[in-house]
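A single protein chain has been omitted; all remaining protein chains appear in their positions.
Our next item is subunit A:
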Amino acid sequence: MSRLAITLPGLELKNPIMPASGCFGFGKEYGNLYDLSQLGAIMIKATTLETRYGNATPRVAETASGMLNAIGLQNPGLHGVLENELPWLEQFDVPIIANVAGSETADYVEVAKEISKAPNVHALELNISCPNVKCGGITFGTDPEIAKELTAAVKAVSSVPVYVKLSPNVADIKSMAIAVEAGGADGITMINTLVGMRLDEKTGKPVIANKTGGLSGPAVKPVAIRMVYEVSQVVNIPIIGMGGITCVQDVVDFLSAGASAVAVGTANFVDPFICPTLIEQLPGKLDELQIDHISELIGRSHRL
């Protein structure tokens, strides 16, 4: 397994494969299907200070090779996650990356401070890019200066390394990446979903109750690859790449673009066993590429 091991700030990954936040709940549903200790890490569903019910339904809509979602950060709140979800995950030998969301800086700081003390939380993923909530989320993710300040505020209270999840819904993703690095981020995760809309064929009205939703799935992969390629060349912190990964070739592509590990999102809904399947198939892919260790792939797209 050492061929697949990757070390990142706060994270000793057995392999570079982890489920993406929002696509895996808090692990319980998938824990009924396979041993979660196989995973490189788990990015748990976004946690906010208070309990959130989320948006009205319909919350999802299928699109060409993808899907739109507008769940609205439904979660049991900081105390629910600390009391029920994280302790349950302690039975598995897997580092947890806690996705932290909020409406204002004080929320982020409070959640980050408390959740980073949990014994199995090895890193935070700062969610400044959720497109589906009325306030917070995306506003922090589109202004470099605000993103930098929020990153610094969270870094100041977190007991573990902080990764910042970038939104693709910006004119210049590089300036966002540079800003959060300057704010003290230990790493970047990217990309969140692209804002989209689907109209009902009969009524002509948006299908999703929230009207807009975040596009994910294979359809977004080229956008994600381009952004990882660009960002990895302007920052010195590692990237966990995601956006439409469904097979080992996609994993290879993200690492080649400049990511050091990857997260799998929507594909979990299509095949709940996708993460262990990718982990199982990776060594064969390395053999095929005549590569000894997976880290040799990182950034080869722009290596001199």
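To be clear about the criterion, a residue touches a chain if its C-beta (ideal position, glycine included) is under 8 Å from a C-beta of that chain, and two chains touch if they have at least 3 such contacts; residues count from 1.
Keep this in mind: contacts and distances are computed from a predicted model.
Enquirer: Among "Branched-chain amino acid ABC transporter permease", "Putative ABC transport system ATP-binding protein", "Dihydroorotate dehydrogenase B (NAD(+)), electron transfer subunit" or "Oxidoreductase", go ahead and choose the protein name stored in UniProt for the chain not displayed.
Expert: Hidden chain, UniProt protein name: "Dihydroorotate dehydrogenase B (NAD(+)), electron transfer subunit".
Enquirer: Tell me which residue among A:E62, A:D172 or A:D200 touches the hidden chain in the full complex.
Expert: A:E62
Enquirer: Per the definition of touch given earlier, which of A:S2, A:N32 or A:N236 contacts the omitted chain?
Expert: Final answer for the missing-chain contact: A:N32.
Enquirer: With the missing chain put back, one of A:F24, A:Y108 or A:F140 would touch it. Which one?
Expert: Residue touching the chain left out of view: A:F24.
Enquirer: Quickly run down the residues of subunit A that touch the omitted chain.
Expert: 22-25, 28-30, 32-33, 53-54, 57-67, 69, 71, 74, 217-218, 246, 266, 268-273
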